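Yeah, one chain of the complex is gone here, protein chain that is, but the others are all in their spots.
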Amino acid sequence: MTDKDTGTGLLEAAPASSPPPQRTGRFEVRNLGEVLALLGLVAVFAALNPATFLSPENLRTILDQASLPLIIGVGATLVILTGSIDLSVEGVMGAAGMTFVLLTANSRGSADLGPWAIVAGIAVGVCLGLLSGLVHTRLKVPSFIVTLGVWFVGLGIATVLFGDQAIPFLPDGGIKAWPSTLTVGLPNSFLLAAAFVLAGLFVARFTRLGRFTYAIGDSEEISKGNGIPVLRYKLYVFVVAGACSAAGGVLAALKLGAGSATVGIGTLFLTIAAVVIGGTSLGGGKGGILRTAIGVLMLTVLNNGLILSGISPNIQSAVSGTVLIAAVLVATWPHRSRLRIVK
Amino acid sequence: MTNASLAPRTGVDTPALKLTDISKSFGSTHAVKNVSLEVPRHEVVGLIGENGAGKSTLLKILTGLYQPDSGVIEADGRRVKFRRPQDAVAAGIGVVHQEQSLLSNLSVAENIAMNAMSSKDAATRYGFYRWKRLNQEAADILDRVGSTIDPRTKVSDLSFVDRQMVEIARALRVDEAIHAAPLVILDEPTSVLERNETAILEREIRSLREIGSVLFVSHRLDEVLRICDRVVVMRHGEVVADVRREEVTEEDLFRLMIGQESRARVRKGGSAVGAVAAIEAKGLGRKGQFKDVSFAVSPGRSLAIVGAMGSGRESVCRAVFGAEPVDSGALVVAGRPVQGWSMRRAVQHGLAYIPSERKVEGMVGGLSAAENLTLVHPREAAKGPLLRRKARMKAAEEWFEKLDVRPRDPSLPLGRFSGGNQQKVVMAKWLRAAELSVLILDHPLRGLDPGASQTVNDQIRAAQDDGAAVILLPDTLEEALEMADEIIVMRDGDITARFDLSVDSPTSLDLLEKMV
Amino acid sequence: MSKKALLEQPAALPATADGKAAPARRRPRNLWFTFGPFAVFLALFALVAVLRPAFLTGGGMAILAVQAATILLVALGQAMVLHVGSIDLSNAAIVIFAAIVLAQTLGPLGVLAPVVTLAVVALIGAANGFFVAFGQIPSFALTLGTLGILQAASLVISNATTVYATANGQLLAPLFGTALVGLPMAFWVGVVLAVGLWAFLRFTRAGEGMTAVGLNETGALFSGLRTRWFKVVAFALSGLLAGVAGMLVIAQAGAASSFGLGSDLLLPGIAAAIVGGTAITGGITNPINIVFGALTVALVPIGAAAVGVTPQAQSLVYGLVIIAAVALTMGRGHNEVVK
Partner (left out) sequence: MHLSKSIARRAAAFGLVAGLLTTTACSSTTASSQQPIDKKDIVLVASVINTTNPYMASMIEGAKALSKKLNVPLEIVDSEGSSQTEISKIQAILAQGKKVALMVNTVASSDAPPIVNAVKAAGGYATVWWNKPDNFEPWDQGDNFVAFQKHSGVESGQCTAKALADSIGGKGNIVALAGVLDSTTSQTRVAGLKDALKAYPDVKLLEERPANWDPQLGLKETQNLLAKYGDKINGIWAADDGMIIGAVQAVKDAGRINDVKFASDGLYPPVVDMMKEKMGNGAVAGETFHRGFMAAAIGLYTSYLAATGEIKPSELPKEKRNSLFKLSCVTPSNFSDYTKYDSNIDGWMDDLIKKGPWETDPVPLVSGGPEKLP
């Protein structure tokens, strides 16, 4: 039924006449370009700030700061692999984080469900993911705009929960200290993120959910023809993404040690940029979670490195922006052709 | 690993598939009307009909994509209802779709297993994959269809015929899992295959007959007669004939199909060689596609390029039209060498290209037929930068008359016309050009029924008479021999032979041996 | 691509088998396409008016128009980009950039300042388009990048503070100073531009070419159309309209700053375009309906505040209403696959 390769205007069609891609390795790292770029960045900044950049503290900082986008990137990548997109990240984070803080021991003394607070937080994310997924698949509203709306819904929930009382704080020590505590020299936050990434890789490679995600991204029509319950699996993917965002929100709240509706601030564009830089096609079907992980690390290293190198905050966004464009340009250059359709 | 024990054997006399009074209509249009037919065991039944005769709808019903409004489907003598593709699969019906229906970013094994898997299958347990088993099963089946593809290959890396093989393997896979005596539906499998590949396929189909039964949908009458034991003819959604192969000739079938005599084949010699070639290629080459390709076509003459898959002939045509770059050689249009060749320049020089991928490259399905018609050469339909909608509609209606496009409403989106009628409009949009100098046709008849094919061929000849040079990539060698004044044979990017039909008259076999 | 294209069913069985893929052309659907956004806006406006009659009498419509004006301009630009199948995430950043440039040049250049500013931002937009069309970078990624670059540019040229349009403020004053049938001139500027764009898409070859690009770029390419340049034009228009929005910012506030008025128009702009019936898949756009899209998007927060929804819950309401409005009015593309 489609005259066009892409489901949404945002998305990039496969090269019309480019040579077929080579057989992929076990995981999706098709070429080492991204990895090399990452190493390049590390090398540059290490050279610029020999004393500080490679110091254990700084590396820990980088890993710790990468943990949020890594976790959220898992969900975001799955959604983008189906050819959809999830903009609701920051809203979901806010709602989940606030729920968690208010349900665990906090200075407001609102409630203390102990570990169940985490479950509750994630549950909120699942519900929001469900909302996005249902509206998108049943009402046929483009994911772009649905999740845009859910973003505000999430923020709204967080704000309502916050109400007009004092900031709810987490008590010192205990669970609040967990993310920054080191295990085998690495911050727990990062280890958690790593776990999420590995789980994501497993799902993408060894489960129906993962494989069908790729299938749907390749062509919803054909997937239907192959008897894949497309809508249901898209729904699942949005739920998973919601859960990931929620987990990110809880972690962010833990790190901050307080409830804040804007706990997810700046995560969305960072994550999407990471997905794109990693080389996952916004058109769906091509790419993978490992790529996103690399993209996240690139951006985190870049951000951290720029600060270490004393770049003025005014122009920092410009540098990141330029790098994003450059990365995509380099990644897509080989596919250039006069027949290539790029959205 | 055939598990015959599981197969319900209700006697060999019960047909594998039996349809009774199946009807399906969309709004006012009756796509299928009271269709009844039988597919006995170990028989190949051919189903033919023009585009829009209702074949595709019938197939979609048989594969559970549509539910019939009325009528009964029986598989192995048992009444069945196909609500989802999986139901058809469970009933032992496997389909090789007309379109490629493989997921190109998944592995061959996954594609083969996909249908079964998305319902229920041993290769996945609790939603988890068991790659070893998956690949093993795939390998076994591929082995049966005599293909040596590595089941772990990504489909996007396969050649066209290999994909077709995977499709067939998958159709079998379905039955392997559940049925001993499968029914395989082949939906115009040969329409996109080259001659030599078709041969492989026919062999395949015969072997299929041994293990089960086949419903073979096509509109290549010769083929149908070669392969099938029985032929069912559909027209306007109804079955108009159900005959044994021995009882009919190609002519009969043609008449049954479109309800009129086929025109006698007049070989068009083509006018005398003009002074300057309308288009001339001098040692064109593109890395990995073709090398040192030279030819010249004068106004009013037609050149056919034949060759198997991967011969690079498509690439040559696209290069001539500016759709693909060339690394070496030169292009001379109407005596003048051209630089910085692009599709836009080509169009301005009066070149026309009718691509094989009609729906993607040939038209904008979302725009109305009239808008498509005037997209390239607006002529009277535009005044400077402004459009003249009335004039355009008038022009469109004239063309619709001339080419007998149905339905007669140029304001409908072109995407909603049938393939044949779309192709007519696509032709027209190029033929409108005042300055049409070169007409490049990439498989112009692909997927067209005989009726539409005739119209298209007539238009090609007409354009030729008006002094256009024609470059043709025919589907069949017969087509080439019928239409062309000159034939070039290509293999692996090289030109292996040239025939000037006004001098020598090669047979299809002569051409074939140069191709492979 | 072929594979997917070939999936189109023969016309003998219309794609409407399950009603979802009904092409825009079929009458009842088409009627809704024409009036949907207007109806939705009217319904919401009526709702607010009923709950708070004072809103109507107090010149609510005029206030609404003021807010809608900037959103409308950004949305129109966005729609043109969506129309060719791309997206422009940088246009809000362009608004701010334009506003700052204008504020700084208004004094020295006087009447020329707006012209210069518009020229500059149109070029920036064109640059976006150029990179998308010829650099073949996906617009989503590219404009995400230019967004960052433009933010930095604004910070640098404004020296990270608020820039005031000291002299010649009166040049822009009429935009909000004078009113026509009770609505500020600025809004009518937007409406006129909308009508202009509508005519452009409907009555010119370039417009039809853009539609073709949005519906099937490959097809347009093989028809020898200047598809790449159409994209450049679309992005340039987006930049230009963002520039006009920047003028409104100055006219409204007399000053501009990197995170001040206008810096958050991106999402409202997109929402307005889509509530206005624009298909995110491209090729289906009705600039006139975007006027109502913008009015709707502007109405939601105002209305929520007017009818006295508790402040904390207002963004929740906003989100829900936008989703609902889009579900009602969106141009479901020419194909069933929605992403």
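A, B and C are the chain letters, set down in written order, and residue numbers restart from 1 in every chain.
Here, contacts are C-beta pairs under 8 Å (C-beta built on N, C-alpha and C of every residue); 3 or more make two chains touch, one makes a residue touch a chain.
These numbers were taken from a predicted model, which means no experiment stands behind them.
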{"item": "Which of C:Leu183, C:Ala236 or C:Ala273 contacts the chain that the document leaves out", "value": "C:Leu183"}
{"item": "Missing-chain contacts mapped onto subunit C", "value": "24-25, 27, 30-31, 33-35, 38, 42, 52, 54-63, 66-67, 70, 155, 158, 160-162, 164, 166, 179, 181-183, 198, 201-202, 208, 211, 252-265, 268, 283-286, 288, 291-292, 298, 301-303, 305-306, 308, 311-312, 314-315, 331, 334"}
{"item": "Subunit A, residues in touch with the chain not shown (by the definition above)", "value": "49, 52, 55, 57-58, 60-62, 64-65, 107, 158-159, 162, 164-167, 169, 172, 177, 179-180, 252, 255-258, 260-263, 265-266, 303-304, 307-308, 310, 313-314"}
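In this section, only the chains that are shown with their structure count from here on.
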{"item": "Arrangement of touching chains [line / ring / star / complete / other]", "value": "complete"}
{"item": "Pair of chains with maximal C-beta contact number", "value": "A-C"}
{"item": "Approximate Å spacing (C-alpha centroids) for the pair subunit A, subunit C", "value": "27"}
{"item": "Centre distance in Å when subunit B and subunit C are each reduced to the mean of their C-alpha atoms", "value": "43"}
{"item": "Of all residues in subunit A, the ones touching two or more other chains", "value": "3-5, 219, 222, 225, 339"}
{"item": "Residues of subunit B touching at least two other chains", "value": "101-102, 104, 323, 343, 359-360, 363-366, 415"}
{"item": "Complex contacts: residues of subunit A adjacent to subunit C", "value": "1-14, 16, 82-85, 91, 135-136, 139-146, 148-157, 159-160, 162-164, 219-222, 225, 269, 272-273, 276, 282, 284, 314-322, 324-325, 328-329, 332, 335-336, 339-343"}
{"item": "Residues of subunit C that touch subunit B when the two form their complex", "value": "1-17, 23, 25, 203-206, 208, 211-212, 215-216, 218-226, 283-284, 334"}
{"item": "Footprint of subunit C on subunit B - complex, ascending", "value": "26-27, 29, 31, 51-54, 56-57, 60, 66, 98-102, 104, 323, 343-344, 346-348, 353, 355, 357, 359-368, 371, 375-376, 378, 382, 385-387, 411-413, 415-419, 421, 429"}
